[in-house]
Every structure is written in structure tokens, then in C-alpha cells.
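Written below as C-alpha cells is the structure these notes are about.
As you look at this complex, bear in mind that one protein chain is not there, while each of the others sits in place.
Up next is chain A:
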Amino acid sequence: MATFLPLSRAVSDNLNDGDTAAFEGFTHLIPTAAAHEAIRQGFRDLTLVRMTPDLVYDQMIGMGMANKAVFSYAGNPGVGLLRRLRDAVENGFPQPLEIEEHSHAAMANAYEAGAAGLPCAVFRGYRGAELARVNPNIKSIVCPFTGEKLAAVPALRPDVTFIHAQKADHKGNVLVEGIIGIQKEAVLAAKRAVVTVEEVVDNFAGIHPNACILPSWTVHAIAVVPGGSHPSYTHGYYARDNAAYLEWDEIASDRERFRAWMQENVIEKSADDFAGRVAHLRKAA
């Protein structure tokens, strides 16, 4: 059953050194505040899983928190490369980073398999793709009915998944709207799930019966963090801070500048600072 906690407690209760952790969000609803809290608490030796590791994984990898990344697109969407991740892969700085690389289809299927309690995902993919040569977790399976050769990857089962969502009700049910991405699957695939939300409401009366809701008993902790996905966005609350994504490209290009930025904007800040960061983006949403 979900417990409402301050973000610092929600993170310290559910994340451990050495965990396989997913901070999921597909451009939309990226759990930045939770990732920043994890950075402040200084976790180490994490395996970071995410389809689209963007700024927050660039930050966590740059701070030396991760041994391994499992991903399918490691870019700053629409801007370019992830420069801290690149530094780790190309130069082993600040520490070497093992990578397990997939396609989006594979990761999406693998989360779904995790949520469905299956050991692996089966799909038509990786045909002619060289990732199958360099990633030993990409194998194939023959359909017992048609003989078709299909791709197989292990199910994803994170120790803990962090997501950001629009709102929770008082009972701790969570509503996700807009580009829902992979969040539902990532939560249901994980042993523990932590959700940050923009607000808590009395109830979800009047919403569509097919809305994407994570029942309270699928979530371990909820923290209320308005603005908690900035510079990503929360549909209905505030717009994506595209300028911040463009700016990140410069910040992350230099090791010293990166450290200074992290000190000033993450280490010396708290979850309470997120609301102010989206104030200028609210009417644009």
C-alpha cells in the first residue's frame, strides 16, 4: 500500500547501493526530482535501466553512481549526445560504465514481460541488426507453431522503479495522463515503486473509465513534488523546458563545468526547488 512520504524518505527507504533501478519517463514525466534526491544521497554501484536515458542519467553517470546502463537510446532528444555518458563509455571517466544496449522495441517488450511475470519477451525484431552480435542478452527463439525465428530478450525486473505522475488521490492511487510511455509496465515489473506527483486530490471523480491508473497497492511510496519532472514536462501542468535541454549540451561538455553545475543546482538544492523552476512554463502547458 502506498505511503505518502517526503521525497528524501521515499528514496532512502527504497533505493540501495548496488540496486538495479529504473527512473522511467519517455520525454514526458521524467522523474528528475527523484533522481536528484538519489544523487544527493550518494548511492553507488547502480545498474541504471531506462529506454531513453537523458539528462538525469547523464547526471548520475557523471557523478559516478552507476556501474552499468541498460538502454535503447542514449541521447539528448532533438539536441544531440549525452556527453557525460560518452565520457564514461569512451574514457572510463569518472569510472568505467558497462552497457547493455537494446532497441526500443526490445526494452518495451522486456518491461511488459516483467510486468506480466514472464521470464523473457518474444518479438519480431533485431533482424539484420548488429546489436544482436554485441549484446549476449539478445537471443532468438523459434515459434513452435509457424517455425518463424523471433527475437528474445530477458524480462526487465528492476529492484525499484521511480516515475513521476500528475496526481494521486488520498488513498494513494496514481493517475498518469498524456504520453504514458512505459511507466505502467516499469512500475508493475519492479519489486518496489516510488512515484512523485504534482498534487494530491480528494478523488478521481469524473475521469475517463479507461484512464491509466496505478492502484495504490502497486506503489510503495508517493512523494508530492510540484515541478518534479522539470526540465521534462507534466501534461496539463507545465511545458517542456526545451531551452534547458539545449543548455545542458554545453554544461555537460566540460567536466569542471558539469561538477560546478551539479553542486549548485542539485547538491545544494532540495525537492522544494522544483516548483520555482516550472513557474514560467505553467501557462505554456
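The working rule: a residue touches a chain if its C-beta (ideal position, glycine included) is under 8 Å from a C-beta of that chain, and two chains touch if they have at least 3 such contacts; residues count from 1.
Simple rule for what comes next: contacts and distances are computed from a predicted model.
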| item | value |
| --- | --- |
| Chain not displayed: protein name in its UniProt record ("Allophanate hydrolase", "ABC transporter", "3-oxoadipate--succinyl-CoA transferase subunit B" or "DNA/RNA endonuclease G") | "3-oxoadipate--succinyl-CoA transferase subunit B" |
| Given A:49, A:182, A:252 or A:271, the one touching the chain that is not displayed | A:182 |
| Contact with the hidden chain (one of A:23, A:43, A:57 or A:126) | A:126 |
| Contact residue for the chain not shown (choose from A:85, A:152 or A:174) | A:85 |
| Selected from A:118, A:201 or A:239 as touching the chain missing from the view | A:239 |
| Interface with the undisplayed chain - residues on chain A | 26-28, 51-52, 71-75, 77-79, 81-82, 85-86, 89-90, 101, 103-105, 108-109, 111-112, 123-131, 134, 148-149, 178-182, 184-185, 212, 233, 235, 239-243, 245-247, 280-281, 284-285 |
